[in-house]
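The other protein chains are all here in position, but one chain of the complex has been omitted.
Take a look at chain A:
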């Protein structure tokens, strides 16, 4: 009893205002033992680090104004790291310290610099702009990533060789008619030998492949480039494939990640050999393959299953595969794509993008042998509710799932997906500006059944109401220590459309006041489709999505609103509604509701 009282009084005593620190009166502490410990701890601390000074004001209080920006180099560089490139250029001459440090925070650049950097450069000639870009490049000593957009020339490579010695990633293009001076190239490779790990080569495919091209440079400088583990290259002729074989022989033990763009044509049709050479990389962990046939109208048969079997036996470490099938590619055998990949049983992540008509994805049953598969991404124009029906039985380990389709989906998909117990991240992309049969029921089902779900994006028209938001709030409150994110698009039902004036429409947070009361760990991004108000925005959104699948004609089975139909529908609605609007070009409204929503958010 007594102990109980004592405990309570202690609690009462220890209570104080949560956010306002209260000064405590100094007392005499008599605990010798712990004082000794603290003293000992301090000693051990001073051994390692000398007391640090972060502001010069403290060196001599008299001479310095405490309101002056007088940080030491380390902290100054950190603070200036949040500036944009334009600000860095303009503020270079503030003082000597800034001049020395201001460009050190730049880690990633394109060459030439983006033209939008400053309005004054719009009219500048290309040659002059390249010169200016090189001048900027010289100052960025800590650059780690560079993308050389025009073909690499001696000028820019010598700047890099001289000033940027910490490069980790280079993306470059070579033109064999304008060879680069070898001594510059070898100096660059030598200076960056320790840091360089990633090389991406974009060939100019129409030129003849010879010893001046990017792949042969990798072969020639293989001694220097011993730390390179990630290579990206495009192949377009049989001659090029010969170089690739040589490259594979030299680098077979080094490369962990390989990106290949295969452009088949009448000059390049050795599909089987290509797979054989890829399988030479014994330590390959990730493979990214893009297959396409560039010769006009001729389809090319690819024996995908044989290639997959070869990779499965030769590359035991291979766990991540991305396969993109583009124009005029046909998979031989009667097997659909997923079935022909089923021999890759070690996979942990698989991405399949089918961007051409006439290839079948097949059922997800084929993924059953991949017991470790935890990440799956499918881009397939004809993906329907039916495909995902048995997803929980075929790939029970999935933690990330991305689906992109041109079809109309319903809550059924969400019901099937919600049976995945480990799902953490789910993204669904359907045709923009088409409201799907997805609503409260599906979202609530997902939230209630997937205990690990943290990120859900429904990038398609969703019919949801306050029920969804209440479910989301409950979802985030269940696990307060994890951040949650939900994004979706919606189209205003007609009953909400009281006014034709877009400015008088109720914004989302007035329709659903719950959006302003979200818990700290929940972010909701909601994007409204304004049909008729944003003609341009809609056309580009649809066009961009169409390019994903290269839709040429409406998909056959009638479930879909075909692309052509879709366009005419949008145009009609636009022309009907835009009459009364003064500004028909307004982009769609994008709101982000996030932590501390104590103010009405601004449209993004």
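Everything below uses one rule, namely that contacts are C-beta pairs under 8 Å (C-beta built on N, C-alpha and C of every residue); 3 or more make two chains touch, one makes a residue touch a chain; residues count from 1.
By definition in this document, contacts and distances are computed from a predicted model.
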For the chain that is missing from this picture, which UniProt protein name fits: "Trafficking protein particle complex subunit", "E3 ubiquitin ligase complex SCF subunit sconC", "F-box/kelch-repeat protein" or "SKP1-like protein"? "SKP1-like protein"
Candidates A:99, A:226, A:298 or A:540 - the one touching the absent chain: A:99
Considering the whole complex rather than only what is displayed, give the residues of chain A touching the chain that is not shown. 14, 16, 18-24, 26, 29, 31, 34-35, 37-38, 41, 51-55, 58, 65-71, 75, 78-84, 86-87, 89-96, 98-99, 117-124, 132, 135, 421-422, 424-425, 451-452, 454-455, 479-483, 485, 520-521, 594-596, 598-599
